[in-house]
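For this view, one protein chain was removed and the others were kept in their places.
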Amino acid sequence: MRRATQHGRWLQSAVALLIIGGLGFWFTAEVNKPLGAEDLKIAVSELRSHAAEGRLIAEQALSARLTATFFQTQTSMLRDKAGAVVKDLNSTAPRAGLEEELSRVKAFAERISADLASLSSSFDDRQEMSRLQEDLDTVFRQALEMEESLKH
Amino acid sequence: MKKALEIFLGILTAMGGFVEIGELVFSINAGAKFGYSLLWVVALGTIGIIIYGEMAGRIAAVTGQPVFYLIRERAGFVVGLGTLVAANLVNLLTCAAEIGGVAILLKLALNWPYRVFILLGLIFFLLVMWFLPFQWIERTFGLLGLLMVVFMLTAILLKPDWPQAAAGFIPNVPALESPKEYLVYAYFAVALMSSIMLPYETYFYASGGIEDHWTPSDVPLNRIIVTVGFVLGSLLAVALIIMGARLFLPNHIEPQLPGSAALGPVIVFGKWGLALALLGMFFAFGGAAIETCLSAAYNLAQFVGWPWGKFRKPGGAPRFALAWITMLILAGLLITTGVDPVSVVEYSIIFSVIILPLTYLPILLVAADRTCMGAFANRWWANTLGWFYLIILTIAGLCAIPLLIITHGGKG
Partner (left out) sequence: MNQQEYLDIARQVLDRQLIDSNNIPCGKADDLEVECGPGGRLKMTAILVGPDARARRLPGLLRTLARRFLGDKVVRVPWGEVSVITSQIKLKSRASELGLDGAERRAARLIRQIPGA
């Protein structure tokens, strides 16, 4: 009886250790995994969404439907989101053959991030705002195209 | 007359307290990704929460026992303890996300630093919970949360394709581009279901019944409040999905921020829409922050047998009071680290699916037990539906984490 419980305790600890070790291993492998086509697609679709939202916000601000505070805060939060994508892309190496796509995505990310940053301080400058709206529209379309091409 | 007013207020409170930050984000994104096709999940989840909310409320009214008494008695000490730990972890995450959401909303209105608003929000909640009696808290936040109705009006004025929307209420799987997309669809179905049936709602609702000193004569009141209130509340989720489908889907936006949700009312109503949307979300998230925090204290106190309840003064239930104060501060600390509230709530919703069966099984067993419930025990149809949902939730619970990992949190 006593031996059986001791046995059980060892087994329990061993199983627990195995699970924790396995999870840790899986997690580190996941973090250090090189950037694949799938990760790029996710990054592009996030960027596409941020660009589209920036465009929509600019459009609403141009028709005087937003307050300055909301406009500034929401666009700078979007910029932070785009900035996070840039940081993610910079921190991992791409899988072989994806270098060119990666640099294109990075270019999108930086352009969108810069556009959103300028947008957030453009509330009183209608001309600048509509210029940025157009630029975001252009990047948005390019991103959408690239997203489609990455799907296949 | 007094009873009628109580029912009316109860319904409105249940409705205004229905949506929180996680449900808001998942509903809008469900619409933005899959149009109207996930509406059936809202219907399924709403019937589920009505069935189990009603049972938990009925048990509270008839036997005076809240949910965690039942969990400990029926699931046993060890399994019950596991459920308690998991449930309160989820409560902590949800509470943190709601506080973060409130801080973001305040920032959208005033643009001071985010962390200042976390601190102010925390102080505000502490004062409200310390000084206001239970019914006041519940009703103030519930009724002012009704400002969320602006999203319903928005959905209607965005002129949805009604026949297509109606078709979405029939369980369906739309034709999608790739196998991966089907997994994302499944992920959203599970997440939406969970966000509607979040476990804290049942814990809080049943404990609330005891706070309000319900007796067996309140069983019909409970039934009406749950049915009408939750159905009306679910219309808010429906409206958010429609808004996603009509506004964000064609614009290729997958909103990740509470502020993005306000763009719907902005397009339809301009600045007034913005103000109403921000206020509505403030009270909806704020109410949920308080409910999750109190729920954690209820759960702990009920599990170990301490005096509990807001109807007692803090001095009369000191460990309960310490529990909710600690919970609120922990949630505040967690969100001050700068983690994104929306990601936090996404995780908490996915982990919730796993504890739902453990929460609901004891409720079902007691509600069906004639020796406990006497004439108020479940009829055959309540038992059938109860078991049906238990099976669905168990399946959803088993799929939840694999889906979360495979779909990168629904991103594809």
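Note that the chains are named A and B in the order they appear, and that numbering of residues resets to 1 at the start of each chain.
Throughout what follows, contacts are C-beta pairs under 8 Å (C-beta built on N, C-alpha and C of every residue); 3 or more make two chains touch, one makes a residue touch a chain.
The structure presented is a predicted model; accordingly, all values stated were derived computationally and were not measured.
Among B:171, B:250 or B:318, the one in contact with the hidden chain is B:318. Residue B:69 is the one among B:18, B:69, B:248 or B:269 that touches the chain missing from this view. When the whole complex is considered, the residue among B:171, B:220, B:307 or B:402 that touches the unshown chain is B:307. Touch with the hidden chain on the side of subunit B covers residues 63-65, 69, 72-73, 76-78, 80-81, 130-131, 303-308, 313-315, 318-319, 321-322, 372.
The working rule: only the chains that are shown with their structure count from here on.
One inter-chain figure worth recording: subunit A and subunit B are separated by 27 Å, centre to centre, where each centre is the mean of the chain's CA atoms. Those residues of subunit A whose C-beta lies close enough to touch subunit B in the complex are 38, 41-42, 45-46, 48-49, 52-53, 56-57, 60, 64-67, 69-70, 72-74, 77-78, 81, 140, 144, 151. Residues 104, 107-111, 177-178, 251-257, 259-260, 262-263, 266-267, 270-271, 274, 278, 408, 411-412 of subunit B are the ones touching subunit A in the complex.
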